[in-house]
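Complex shown without one protein chain; remaining protein chains in place.
Naming follows writing order (A and B), and every chain is counted from residue 1.
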Amino acid sequence: MLAYVARRLLQSVLILFGVSIITFALLYILPADPARQIAGRSATAQTVDNIREQLGLNLPFYQQYGRYLIGLVQGDLGRSYLQKTEVGTLIWSRLPASLLLMVGAIVCELVLGLTMGMIAALRRGTALDKGLMIFSFVGVSAPQFVIGILLLYVFAVQLGWFPIGGYGTFAHLVLPSVTLGFLGAGWYSRMMRSSLLDVLRQDYIRTAEAKGLTRARVIFGHAVPNAILPVIAMIGIDIGLFMSGIVVVESVFGWPGIGQLAWQAIQRVDIPIIMAVTIVSAVAIVIGNLLADLITPLIDPRIKLR
Amino acid sequence: MTVLEADVRGIAAPPTRGILARLVRRPLALFGLVLIGLVVVVALGAPWIAPYDPYEQFFEGLSLEGAPLPPDGTFWFGTDLVGRDLFSRLIYGAQTSLIIGVVANGIAVLIGASVGIAAGYLRGRTEIVLMRFTDLMMAFPALLLAIVLAATFRPSLWIVAMVIAMVNWVQIARIIYTETRSLAERDFIEAERAMGAGALRIMFRHILPHLVSTIIVWGTLGIATTVLLEATLSFLGIGVQPPVPSWGNIIFENQTYFSSAPWLVFIPGIAILALALAFNLLGEALRDILDPTQQGYH
Partner (left out) sequence: MKQLLLSCVAGASFALALGATAAADDIKQGGSMIVTYKDDVSTLDPAIGYDWQNWSMIKSLFDGLMDYEPGTTVLRKDIAEDYTISDDGQTFTFTLRKGIKFHNGRELTAEDVKYSIDRVVNPETQSPGAGFFASIKGFDEASGGAGGLSGITVVDPYTIKFELSRPDATFLHVMALNFAHVVPKEEVEKYGADFGKNPVGSGAFQMTEWTLGQRVVFERFKDYWNTGLPKLDQITFEVGQEPVVALLRLQNGEIDIPGDGIPPAKFIEAMEDPTLKDLIIQGGQLHTGYVTMNVKIPPFDNVKVRQAVNMAINKDRIVRIINGRAVPANQPLPPSMPGYAKDYQGYAYDVDKAKALLAEAGLADGFETELFVMNTDPQPRIAQAIQQDLAAIGIKASIQSLAQANVIAAGGEPDGAPMIWSGGMAWIADFPDPSNFYGPILGCGGAVQGGWNWSWYCNEELDRKAAEADSIVDPARAGEREAMWRDIYVKIMEDAPWAPIFNEERFSVRSTRIGGDDALFVDPVHIPVHYDQVYAKDVQ
């Protein structure tokens, strides 16, 4: 177990190294000049050259990347070209909003997904089951920006139940969380359904029923908890989906997280921010996958660590 | 006994015959097929179906204040923010979605399958390099990578397709890899190798045919993902270049009016949803029919 974790951690470090070098290379060949963005429209050529030199943008690729990597290893993400702030500070100021949104999304997808899956499994073969499963397909097929705009239109513009966007209170959190969690809810409802059906076929459930326990106790006391565990173990893998989703959801709802930070930075080639958000996302994804791989065998002994 | 059974299963032709007949018996799959058929017909017949030129900005297509027109007898779905007929743009947008869906996903499947087979059969250094690279790609947030790629290369229809392929090949590579590895250990492959067959010959003549059903299933599901990713990139303004209509960029161009002219956003939104849904339904049905192992979505 420990050896496995150690090996995976080492692999993860190598993966992060690879992510950073690929992103850095892509940004290096980007046909735009950060120095000119910083210098602005009234700058003289001399000013632009000075800035380029100071930021080391005139250096060959391997030197630029080397400088970046040395900083990164020391925990220095650099300074934003345009916001003139430590990128670390910027990320820290924005990360809570994104994490809050992801927690909201996880709650949504679990509550929605597990409930739907459970009902579908218990009403297997009925029209309700079919309807819920079609709905779950809609969930995984709907573009997030359409869901977001639809929720905004219905619940904020027309009904006025929620604010039209922004950040701050619980009411602000609801619509973006549902939007981000909608996709996952679709998957989870189908996984929950098959997981619960699987459990219900197991011997111990039949034994419990034979012992004369009420059906409700069998289902909620034994079957559901056992069915939920393998589904919940997948949450770690969702991080990857979330990291893509926040770019869209945050821009639709004006949510001040790292997704918007990244999007604005890409528009204006603020390379240190783009690098930092990519690396932070990659770290989250790698950790999420690692957790999922570690938890699954604990829950289901049939699966072995490889 | 078990070994023999496995061999029989392994050598038997993949169960790809009669798929269509089995599909149409499933209502959801049939629904998906019909939707896809409809979109294909609309895309191919666009010049005859569309009432107007999708590029023409009608002078009378905007109100005097410059607002888009609501749906009426002249413009069935109303006009967009520069006075073009939304209905005609939607019809031509189907072409974009299908081209990207098929081309981008085709490239992704090609790359993914090649990487998966090579890594799974050749093993050794090839496997380490290729699979660590896919691990690396898995650690990228897909959309962020696509955005950076789209910013690096000037987007055109084909560049957008390439960008999506670069992001989407990873999943299929991993699935093919896993299947190839287990296939490679089967006796009939061992036998071929013992008879001196070359690696390329084994991969193409003996392994690939057994992966056809997997490729069909994941290739179909992948189109849904591709359609959604194209729509998202276009929605962010970095996808298909204007004035070529794409369902995603129609929403991008009109989103500021979503509260006063919601049809401009929701009609193309429904179109994207319907096409992705159709491919998902079809893909799932194919998986039920072709792939009894039922791998999870991740």
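By definition in this document, contacts are C-beta pairs under 8 Å (C-beta built on N, C-alpha and C of every residue); 3 or more make two chains touch, one makes a residue touch a chain.
All figures in this text were calculated on a predicted structure; none of them were measured in a lab.
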{"item": "Hidden-chain contact residue, picked from the options A:Leu82, A:Leu128 or A:Val154", "value": "A:Leu82"}
{"item": "Full-complex contact with the absent chain, from A:Ile164, A:Ile205 or A:Val283", "value": "A:Ile164"}
{"item": "Contact with the hidden chain (one of B:Thr74, B:Thr178 or B:Gln241)", "value": "B:Gln241"}
{"item": "Residues belonging to subunit A that touch the chain removed from view", "value": "30-34, 36-48, 50-51, 54, 79, 82-86, 89-90, 93-94, 97, 163-167, 254-256, 264, 266-269"}
{"item": "Touch list for subunit B against the chain that is not drawn", "value": "55-57, 59, 62, 64-67, 81-83, 151, 154-155, 237-238, 241-243, 252-253, 255-260"}
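As a convention for this text, only the chains that are shown with their structure count from here on.
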{"item": "Length of the line joining the C-alpha centres of subunit A and subunit B, rounded to whole Å", "value": "22"}
{"item": "Residue ranges of subunit B touching subunit A (in the complex, touch as defined)", "value": "28, 132-133, 135-136, 138-145, 147-149, 151-152, 224, 228, 231-232, 235-236, 248, 251, 255, 258-259, 262, 265-266, 269, 272-273, 276-277, 280-281, 284, 296-298"}
{"item": "Residues of subunit A touching subunit B in the complex", "value": "11, 14-16, 18-19, 22-23, 26-27, 29-31, 134, 137-138, 140-146, 149-150, 152-153, 157, 187, 190-191, 234, 237, 240, 243-245, 247-248, 251, 262-263, 266, 274, 277-278, 281-282, 285-286, 289"}
